[in-house]
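Every protein chain but one is kept in place in this view of the complex.
Which chain is which? They are A and B, in the order written, and residues in each are numbered from 1.
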Amino acid sequence: MKPDTLIEIDHVTFGYDERRSILNDVSLCFARGKVTSILGGSGCGKTTLMRLIAGVHGANSGRVVFDGELVDVHDRDLLYRFRRRLGMLFQFGALFTDLSVYDNVAFPLREMTDLPEPLIHDIVLMKLNAVGLRGAARLKISEVSGGMARRIALARAIALDPELIMYDEPFAGLDLISMGVAAKLIRTLNDVTGATSLVVSHDVPECMGISDHVVLMSSGGRIVAQGTPAELMASTEPEVRQFVRGEPDGPVKFHYPAVEMAEDFGLGARK
Amino acid sequence: MARRNIEILVGLFVVLGLAALLFVALKAANLTSFSGGDSYRLSARFDNIGGLKVRAPVRSAGVVVGRVTAIGLDAKTYQGVVTLEIDRGYVFPKDSSAKILTAGLLGDQYVGLEPGGDEKNLAAGDQVKQTQSAVVLESLIGQFLFSKAAEAGSETGGKK
Partner (left out) sequence: MTEWLAVLGARTLAALRGWGRSAIFFVDLLRALPQALRRFDLVVVQMHAIGNRSLVIILASGLAVGFVLALQMYYALVKYGAAESLGLVVNLSLVRELGPVVTALLFAGRAGTSLTAEIGLMKAGEQIAALELMAIDPRARVLAPRFVAGVLSMPLLAILFSAIGIIGAWVVAVGLIGIDAGNFWSIQQSGVDAWRDVGNGVAKSAVFGIICTAVALYQGYETEATPEGVAYATTRTVVTSSLAVLGMDFILTALMFSTL
């Protein structure tokens, strides 16, 4: 195990039930201090992979190793220790709707540390400042827009200065400006804090712009390709080309499996 | 802060609830009439306790002086054994009698204590020797019919 690998996924297979596997014999390494993106269409298992890393589910077979330690979902203390080093940004923010913006960002600090309120105050405002929302501290969650909500969630995710930050579809549903802001934040945070970032997305241009390493997955939970953004953009493999160029038809078919058209429209019988 | 207001309101809610509990227990139930306090225990045996229930009142001259706390059956004499808790403020002579009476025509039954004339009083743990069992309706009717029949019989017998 290389010392600069933070997370190792070793021949992991996982499915919610025995019949259908979401991930099939997946092996990956995530380098420390780098931004790694996991790209793929919906249903290819990228969010599930993130959940396995966070210890939400246990792999059916194979190992998930975090900083040299095996992630055992049955060991509550172990999970507790891991999750203190982890910050996660959910797709729609997952902010606590009954608290204000300030209280949301202060939440991990209040729950996990014994820091005095004045110090928490300073930390919260610094985190909000890092995402550009220091002025919005007093607002209620119902008063903020979607893009703002995601930034607040990011401030909350980094409140405890985690070593690993995971982003679940950070660009989904954002306008171009917000997307640019989000991408800039992800990259800057990673460089400034020395954290490791994991981005799960299907937004090719933004991810290619900020990642050090890209992994492309396909449905059935397989890794199709991985490498630097430049390598993937230049790849000649059909699956990779279809995905990075956004072509409607290729290895990933346009049509959902169906019977012959003649049968459906009742044309065959005449012959 | 809104937090303070919420705490005040919840405090009010709890106080209101407890007040309601006190109201129901005191004004609408019997909590004040015999709230334990100092009492001493007496026992009494009856051939038939009728419909007497635990927590039935013990009255003397109509005033509640205690409660029935236990009812049991003596395995040897097959008599009903009733345990009475009497308020320490009331003492009764050793030859007092206990009767099982009915409140009103069809009401609940209670134990009536009639004082005797003895100089010495009943102490804690003593047994009330003189007792009168509850009136059982069927026996009453039976007695009535029997006495009516006896009257009719003696009349016809007399006329002969």
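Note that in this section a contact is a pair of C-beta atoms (placed from the backbone, for glycine too) under 8 Å apart; a residue touches a chain by one contact, two chains touch by 3 or more.
What you see is a predicted model, and the numbers here were worked out from it, not measured in a lab.
Every shown chain touched by the omitted chain in the complete complex is listed here: A, B. Here one chain is not drawn; of B:I6, B:L73 or B:I141, the residue touching it is B:I6. Residue-level contact of chain A with the missing chain is found at 54, 56, 79-80, 83-84, 86, 88, 90-92, 94-97, 107-108, 111-112.
Those residues of chain B that touch the chain absent from the view are 3, 6-7, 9-10, 13-14, 16-18, 20-21, 23-33, 53, 55, 57.
The definition used in the following text is that only the chains that are shown with their structure count from here on.
Centre-to-centre separation of chain A and chain B, using mean CA positions: 76 Å.
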